[in-house]
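With one protein chain removed, the remaining protein chains of the complex are shown where they sit.
Let's look at chain A:
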Amino acid sequence: MQSGLTGFIRLLRSHDVRVSPAETLDAMSAASALGYADRERLRNGLALTLAKTPHEEAVLLRCFDQYFSGQLPDFSAAGETTMDSEATEPPLSAEPPAGKDNTRDMLEAAATEVPALDRALQSDLMRQLLDNDRAQLSLALGQAAAEAGLGNIRLFTQKGQYTRRMLDALGEEVLRDAVVALEQADNPLLELVRGYRDTLREQVREYVAREYLIQAEGHNRQFKDEILAGTRLNNLEHRYLHEVHELVRKMARKLAARHSRKPRTQKRGRLDMGRTLRRGIPHDGVMFHTYWRRQRRDKAQVLAICDVSGSVASYARFLLMFLYSLQDVLPRVRSFAFSSHLGEVSDLFREHPVEKAVELVNWRYGGATDYGSSLLDFAALALDDINSSTTVIILGDARNNGGDPKLEIMQSIYQRSRRVIWLNPESRRAWGTGDSEMLRYQSACHFTAECNTLKQLERIVDQLLKQTA
């Protein structure tokens, strides 16, 4: 049973539920405390020890049902259906065949003529099939799966290969030979034996399909996540939008968790009498060292500005999406969007679901770019709020259509804020070419980076957070 549990945990890991070795031990001791007899109880126990969020719990419960589905294969149908079909045909003997024993007798009678059938009847497999001994059969299936290394199945195209390997491991070839021999002898029992063979194949195929779902689904998702993260933002197709959104959320949450507010002790405010007196005891009660009660909290404020003009339209959707997720998880984020003019979109983001919000922003602010007047708008809206704990993030390509870049506004933002970060979807080589003002704006930024894949974005934000810490 322990191996069953570790298998289950491996399955959970492949479905993005993080399970540490210590938790594995916990789960095992929980399982042994609860016993394996009561399924519902074990399920609850594992959910309690292994899941850490309601989402993980839902995944776990689903996986549990999948993994421990424990359905035994049913072969009784094979005999019956073929019996039925046979009954409609002219009967072989005077009495119509009825029941299992009859089938066996018939087969044994025929076996004297066809040696291959005799061999098949001698095998364990055929005996189990005839008796419909489900427990033995499911055990045999499990063993065959282990022999065939079914746990390593990863790709959809491997299904056939593994099915064949499992059939071989089960010793299906005797059945196959018997079918061939019966076919050549033109024996009327052919249909019956073929029925058994086909049901067996069907069961094995299902077994493999289920195992594939269990083993490979999670791996494939990881694989897809990695590919998505490395794809250039504007190449992503529409249908991935939803998944990208999930990815961005996951990332933003990771960042938010790390972006905790740090308390700082301050040298003013109310005196912490307790600590001060205590420190004074060694000096005969003279208070050399003073301690203060109040701690100041760094409340980092983030202002994010996103270019949604035509030149970056395809990136903008994703940048906006990132912005949206960021606002969702970080407490003090104000978002702005611009092309020819600029406006605050924080409320839009707050009130609408992401797809709609991004749509609305695109529709309301999309158009030809004018960095100069947009910066003016920004200054009017938010310049007074910028202080030494403000981070300004600008997402845009700095292509200003030859207009006045209004560098002086950028500079005053630069001077007031803690940090100005400019993320440019264009590659560094293109900066400053044509109507790009990037090189000039760069002089008024603390940090500039090229950013056109999710992976880059993640790395940049990671880097930034590390610097704050």
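Throughout what follows, a contact is a pair of C-beta atoms (placed from the backbone, for glycine too) under 8 Å apart; a residue touches a chain by one contact, two chains touch by 3 or more; residues count from 1.
What we mean here is this: contacts and distances are computed from a predicted model.
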Seminar exercise, completed: Record lookup, UniProt, unshown chain, options "NitT/TauT family transport system permease protein", "NADH-quinone oxidoreductase subunit L", "Monosaccharide ABC transporter ATP-binding protein (CUT2 family)" or "MoxR family ATPase" -> protein name "MoxR family ATPase"
Exercise. Among A:Gly4, A:Pro115, A:Gly151 or A:Gly274, which one is in touch with the chain left out?
Worked result: A:Gly274
Seminar exercise, completed: The one of A:Glu23, A:Asp397 or A:Glu426 in touch with the missing chain is A:Glu23
Problem set entry | Contact footprint on chain A, counting only the chain that is left out | 18, 20, 22-23, 26, 29-30, 33-34, 40-41, 44-45, 47-49, 51-54, 57, 253, 256-257, 260, 263, 273-275, 277-278, 280-281, 284-285, 295
